[in-house]
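Left out: one protein chain. Kept in place: all the others.
Labels for the chains are A, B, C, D and E, by order of writing; each one numbers its residues from 1.
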Amino acid sequence: MPNATPTSGTAPFPWEDRPTQPSPHLLWRYSGNPIIGRDHLPTSNSVFNSAVVPFGDRLAGVFRCDDRARKQCLHVGFSDDGIRWDLRQDEIKFASQAKGVRYHAGYDPRVVFIDDRYWVQWCNLDHGPTIGLAWTQDFEAFHQLDNAFLPFNRNGVLFPRTFDGEYVMLSRPSDNGHTPFGDIWLSRSPDLTYWGRHRWVMRPTGGWQSTKVGAGPTPIETEAGWLLIYHGVSTSCNGMVYSFGAALLDLDQPWVVRARAWEYLMCPREIYECVGDVPNVVFPCAALTDADGERLAIYYGAADTVTGLAFGYLPEIIDWVQRTSVV
Amino acid sequence: MPNATPTSGTAPFPWEDRPTQPSPHLLWRYSGNPIIGRDHLPTSNSVFNSAVVPFGDRLAGVFRCDDRARKQCLHVGFSDDGIRWDLRQDEIKFASQAKGVRYHAGYDPRVVFIDDRYWVQWCNLDHGPTIGLAWTQDFEAFHQLDNAFLPFNRNGVLFPRTFDGEYVMLSRPSDNGHTPFGDIWLSRSPDLTYWGRHRWVMRPTGGWQSTKVGAGPTPIETEAGWLLIYHGVSTSCNGMVYSFGAALLDLDQPWVVRARAWEYLMCPREIYECVGDVPNVVFPCAALTDADGERLAIYYGAADTVTGLAFGYLPEIIDWVQRTSVV
Amino acid sequence: MPNATPTSGTAPFPWEDRPTQPSPHLLWRYSGNPIIGRDHLPTSNSVFNSAVVPFGDRLAGVFRCDDRARKQCLHVGFSDDGIRWDLRQDEIKFASQAKGVRYHAGYDPRVVFIDDRYWVQWCNLDHGPTIGLAWTQDFEAFHQLDNAFLPFNRNGVLFPRTFDGEYVMLSRPSDNGHTPFGDIWLSRSPDLTYWGRHRWVMRPTGGWQSTKVGAGPTPIETEAGWLLIYHGVSTSCNGMVYSFGAALLDLDQPWVVRARAWEYLMCPREIYECVGDVPNVVFPCAALTDADGERLAIYYGAADTVTGLAFGYLPEIIDWVQRTSVV
Amino acid sequence: MPNATPTSGTAPFPWEDRPTQPSPHLLWRYSGNPIIGRDHLPTSNSVFNSAVVPFGDRLAGVFRCDDRARKQCLHVGFSDDGIRWDLRQDEIKFASQAKGVRYHAGYDPRVVFIDDRYWVQWCNLDHGPTIGLAWTQDFEAFHQLDNAFLPFNRNGVLFPRTFDGEYVMLSRPSDNGHTPFGDIWLSRSPDLTYWGRHRWVMRPTGGWQSTKVGAGPTPIETEAGWLLIYHGVSTSCNGMVYSFGAALLDLDQPWVVRARAWEYLMCPREIYECVGDVPNVVFPCAALTDADGERLAIYYGAADTVTGLAFGYLPEIIDWVQRTSVV
Amino acid sequence: MPNATPTSGTAPFPWEDRPTQPSPHLLWRYSGNPIIGRDHLPTSNSVFNSAVVPFGDRLAGVFRCDDRARKQCLHVGFSDDGIRWDLRQDEIKFASQAKGVRYHAGYDPRVVFIDDRYWVQWCNLDHGPTIGLAWTQDFEAFHQLDNAFLPFNRNGVLFPRTFDGEYVMLSRPSDNGHTPFGDIWLSRSPDLTYWGRHRWVMRPTGGWQSTKVGAGPTPIETEAGWLLIYHGVSTSCNGMVYSFGAALLDLDQPWVVRARAWEYLMCPREIYECVGDVPNVVFPCAALTDADGERLAIYYGAADTVTGLAFGYLPEIIDWVQRTSVV
Partner (left out) sequence: MPNATPTSGTAPFPWEDRPTQPSPHLLWRYSGNPIIGRDHLPTSNSVFNSAVVPFGDRLAGVFRCDDRARKQCLHVGFSDDGIRWDLRQDEIKFASQAKGVRYHAGYDPRVVFIDDRYWVQWCNLDHGPTIGLAWTQDFEAFHQLDNAFLPFNRNGVLFPRTFDGEYVMLSRPSDNGHTPFGDIWLSRSPDLTYWGRHRWVMRPTGGWQSTKVGAGPTPIETEAGWLLIYHGVSTSCNGMVYSFGAALLDLDQPWVVRARAWEYLMCPREIYECVGDVPNVVFPCAALTDADGERLAIYYGAADTVTGLAFGYLPEIIDWVQRTSVV
């Protein structure tokens, strides 16, 4: 049962089979993790939150590469297998379509293909963090639009298609620091410039997702609903822990949560996830499915330092969300 | 020289001449202040941030009337002279045009007349504070639109006319508490539902406006630019102090600050401004000008408890902003 | 309908009729407020949270009299009319019944008569604030027991009778500072030394009681249930505001809230309530009823500086709690 | 000189000899640490703070097993050697003896045998953290009593015998978050339901124990006094560090500290103690002694993620506490 | 017994006799308080912390006059009677003797005469608050030296004579905000440029002086020691309260506290002390004694808004400090 719209066509799909040792976990990590190290670029301090999409017969992506001043930068990269990546040394240069739109620094990108072009969404620093938007058709030229929202906002994630002719974006309104709260909201736009009809989607609950929640990869359309992989944050006496879990949103009214798993899908456990510039972070920004909609590959930032890859089976995950839902 | 577009036609214009004793202040308070007391309604705890507009040959307004549970509520009121007000006992009931739009509580309203109707803007509590929007033509029936922005936002203030066919609103993005920061931003909309093309306008500087700044009454169009009366907040070891000052925005590009006075126009000094539910607050939400565009009457909340009225001459204020500008 | 157990016998009952001017308020203040000024004692900085009880044909009480070092002290006082008070210059000396019980400083007393003696409850500073307990029969000699609870606790209030042979006390667990949270709990004791069977009673809700709630005077037994007058605290950008309201607890299971008024009974409004060592505080610690159980006199601290007195009718208040209950 | 009451009879006693390489440390870790991993249960996120006791010819215990929602849960486990543990998959179900007693989640258990049964003490979440109490005789059925204290409290630890017929418990009053303060107190009870006669025991001092201190395993009775192994917390710019040390309490007046070592016994050093859900935590909840009262085995949580085991010689530790005491 | 070195010669000494009504207070306020209002200058927002000295047959002073932008400014003023003051409209212009010394804004001045000139000490904002120093001989020309100390420091107060050829200054090291801590320190200098030999003098204790303490007026030399009038701050849930008290420092080793009164001398009580830009502040910056060393006049800022004057008898105060000392 192909219960997901495949996001991979002729593009490669990275995969490694589930380890034979029995494990209670739905996801397993790539054995060669991290797939991108912090020194990948001669100038990089870290390469982590990574947005990957099929691009012809290759994969392309936009990557957060903090430089050695620890300025957040966005770089383009390409891969023939989804595992070995070649990132461009130069920061993306955005050509602004509107006078007065500012690009100073960018982080935590997502990329989605809609209609005929790739849309990049990222956290844009412009008198405070908010959602930057740009499109490209070739991963060479990037055309920046106005910011979608007023500050303070982060984790803007577009759905991969329009609804009644409207673009739809999830985001996580925040404050100007290490925000200790955060719900997921949904907004609509006829043209990706003007946004409105905001709807509240979901809040933190408890445990691993007690402090804040935010959308992760582009939602995946399945027969069971939109599979939303999202990060959740808890706060210990030693700071925040970023894990991620999953929910199913209504296909037509995507601000309605149909099911939401009580447990996390993945929490920081490996040394490269627990140790680094920001310890105890797994932060997913992209997911690929195979042509059959069965297999899932998730790209995630680890410890805000390196990039990891994890695998799972979509039907298993969807079934688990529905079975363990607390909605 | 009528250097302001009069906002008063046949409607009454409240006025009291400047006291004969010389004063260094540009504004003077009405001698009968506060004009609306905290017990104005049988159920009110306080009546303060007040949005007043000409309405035929009377004045009408939307008033923040916290009830005795200290829930923030919006009430309609009318006056024949701008000083004695008759407020409706019942909260405004908003008829929502969009499914899923929520009105739970509202505060800090503004009202502006555009085209053929009155637009109410307020801080709407909907999973966090943001900018509520509704229109009325008779101050009886109120039609609520979607919230303009995502939370967290406060002090949304519409310009009284469109620019190139677009509605323009100032607002102050904030967080979910007693926000210790705040810039003024400007956003545009073709239809008052979808908003975008956000532009940063101004930040706190120092002294009385060192913590945050937010738009006050509807901007007043003058030959010198849009006169923006705005509140500024400073923070002492005993909490926040709300004063207000003035700036001039470019007539065509209203996100460009042409002049901004270094000093405040008014700070809390009277006992009803310094003592009350929130001490040391003067907070302007409405301003009227006379038919000649010479005289100015400002309605302001005092100590978050009662409503005050102050007067001044527009040309004096504009001249002072230009003379003392630090831009 | 005498719906309250009278707490006044031959003792005087202070009273002043409701002002003739119509008022929306259920309570009215004594026209000679404050009844006890801050300089009442030669050594006092302030005299405020006051616990008053009938004592033969007089009234007696325990008063919080901070001295000029602003150390919190407890003093005894007597009155022939409940309005003019004569406070003893010396602090209460507690004779400790148990080795190791410490009295360093005390504040916010309550006094209740059970069986054959008067029980004083107060906030006792002993490696953190907790509930001190002592008894007297003559307001001369005071016998201190062990603290009822572990720190951190405040606002311990005994019921005026036992339940199934057990003493019952309300309290508000807190932390070691200006606690920004606080629920009311109930605990039971066979002997006033060992306490247990703790039950949660109520939490802050919103508006005037959004930060914390704590029991005020000794609960008043009425046919409708135990009338609990309690303080509620809200927090503005300028600090905390202490108001008070009312609830009805089940007669037999006093941890069950039968009704709880949404609005406050009284909030700080008078200058002596809004201005003082801690602005914006009305804090009730004692209530007297007349022999008919009709009239109510409430002693409350104002601005943590002086003592006020307010009046109301019990049936009106009970009816209002029931009518406006949000439980 | 058997200077400790042995807590092990026919039950196994886990042990590994001191490494031959000279070390300045009084304790040494088990070479196979961690003895219980985070995936021990199919549903567990982590298994750490562990309360172990002799149980016939085996060892039994109550374990904190956070699930993958990161809800704190208590599970039973058994072992034939104290090193390899078999934990039950299901959470403990508490049968409540009192109406209204609530078990929502539990963590940081201790277990002690008194008279004829095993008493479990844990941090019980019931409108705030406090001390839950239950007994079992077979580690199958658990009977829950009322909470010992009002919130907010953690780290309740019973002494293994009564004093003058009274049960005695140590605890650490706290607040509702990651409490940045904490002293150890002692309370007494005739019946484990009603508690009183609270006595202050000790406060944080400096260095490794500068933020808060709390009792660890059940105190061990020795000729030199009650050996109290307790955790101490310091706070760096990167959060809290949990170490543990030791003190000797008076045999008859256990709230009197007779000796207290200036240094820690153990601090986080191994990778499984420094890296995990909460980095830099060693947290002891149980200690076993051999039949001669010579050897000591300490079970401790590591990084709030896994369970460790450490060994030492009681006489050495007691001597060290006495020699280096700062009391 | 003239037990104080008179600081007034031919200069006027402001005085008003103690009110005939008996009062427990050692100080009494001038009946015409405040002596300087907030609108004293056409440009002033407030005129409060005031440093007054005899100057020929007049009094001169340096005053903190915040302007209407609420920038802190220093102004000169003169008086023929110490009560009616004439302040210069222009800010003091400091001629800097050292390249690189910066004067941006100044507040909380003190003035002392040593040898042949008047030394001004103030809180100077130069990349953080610290102690500015300048001298004048005519209150026309002011010559600024280097800042005495590194930031962050406030309340620098020179002794009126040298010790073994060294100048001696008290100060209160702080942080860059509304510092919630603060001890008084003493430093020495051979030349008023280089400072060292720092000695700790005193810390906050409890009650009215539990948060921080700082020197007030220039210490007064008496036979009993240096009379140090100092401010003390306590913190309620509504912010800080500034009171002031007194101590006696050793005549030769002025970092040794010989006596320190437990109570305050004055706390905020009058409406102009409790209501204003910073409620609940009395802050003394200058004291005059009469030629007999009997009478004392204290200038103090009230509510950071206006200037007050209070009177007392030196011998009474010294006796009280010694009698009630807690050192």
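As a convention for this text, a residue touches a chain if its C-beta (ideal position, glycine included) is under 8 Å from a C-beta of that chain, and two chains touch if they have at least 3 such contacts.
Since we're looking at a predicted model, the values are computed, not measured.
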Checklist outcome for this item: For the full complex, contacts between the hidden chain and the displayed ones involve A, D, E
Checklist outcome for this item: Where E:185, E:208 or E:283 are the choices, the one touching the absent chain is E:185
Checklist outcome for this item: Missing-chain contact, candidates D:11, D:35, D:201 or D:274, resolves to D:274
Checklist outcome for this item: Answer key for A:114, A:251 or A:275 versus the chain not shown reads A:275
Checklist entry - Which residues does chain A use to touch the chain missing from this display? => result 38-39, 42-43, 45, 67-71, 178, 238-240, 271, 275-280, 304
Next on the checklist: Could you pull out which residues of chain E are in touch with the chain that's been left out?
Outcome noted: 98, 100, 126-128, 130, 146-153, 171, 173, 175-176, 179, 181, 183, 185, 187-190, 193-200, 203, 255
Checklist entry - Since one chain has been left out of the picture, which residues of chain D touch it in the full complex? => result 23-24, 206-208, 234-239, 241, 243, 262-264, 267, 269, 271, 274-275, 279-280
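Definition applied: only the chains that are shown with their structure count from here on.
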Checklist entry - Which chains contact both chain A and chain D? => result none
Next on the checklist: Quick check on the interfaces: A-D is repeated by which of A-B, C-D or C-E, going by over half of contact pairs matching?
Outcome noted: C-E
Next on the checklist: Can you check whether chain C and chain E touch via the same residue numbers (shared by over half) or via different ones?
Outcome noted: different
Next on the checklist: As a test of understanding: of all chains, whose mean C-alpha position lies farthest from that of chain E?
Outcome noted: A
Next on the checklist: Taking the mean of the CA coordinates per chain, how far is chain A from chain C in Å?
Outcome noted: 55
Checklist outcome for this item: Distance between the CA centroids of chain C and chain D (whole Å) is 40
Checklist entry - Where does chain D touch two or more other chains at once, residue-wise? => result none
Checklist entry - So how do the chains connect up here, line, ring, star, complete, or something else (other)? => result other
Item to check | Chains touching one another, given as label pairs in label order | outcome: A-B, A-D, B-C, B-E, C-D, C-E
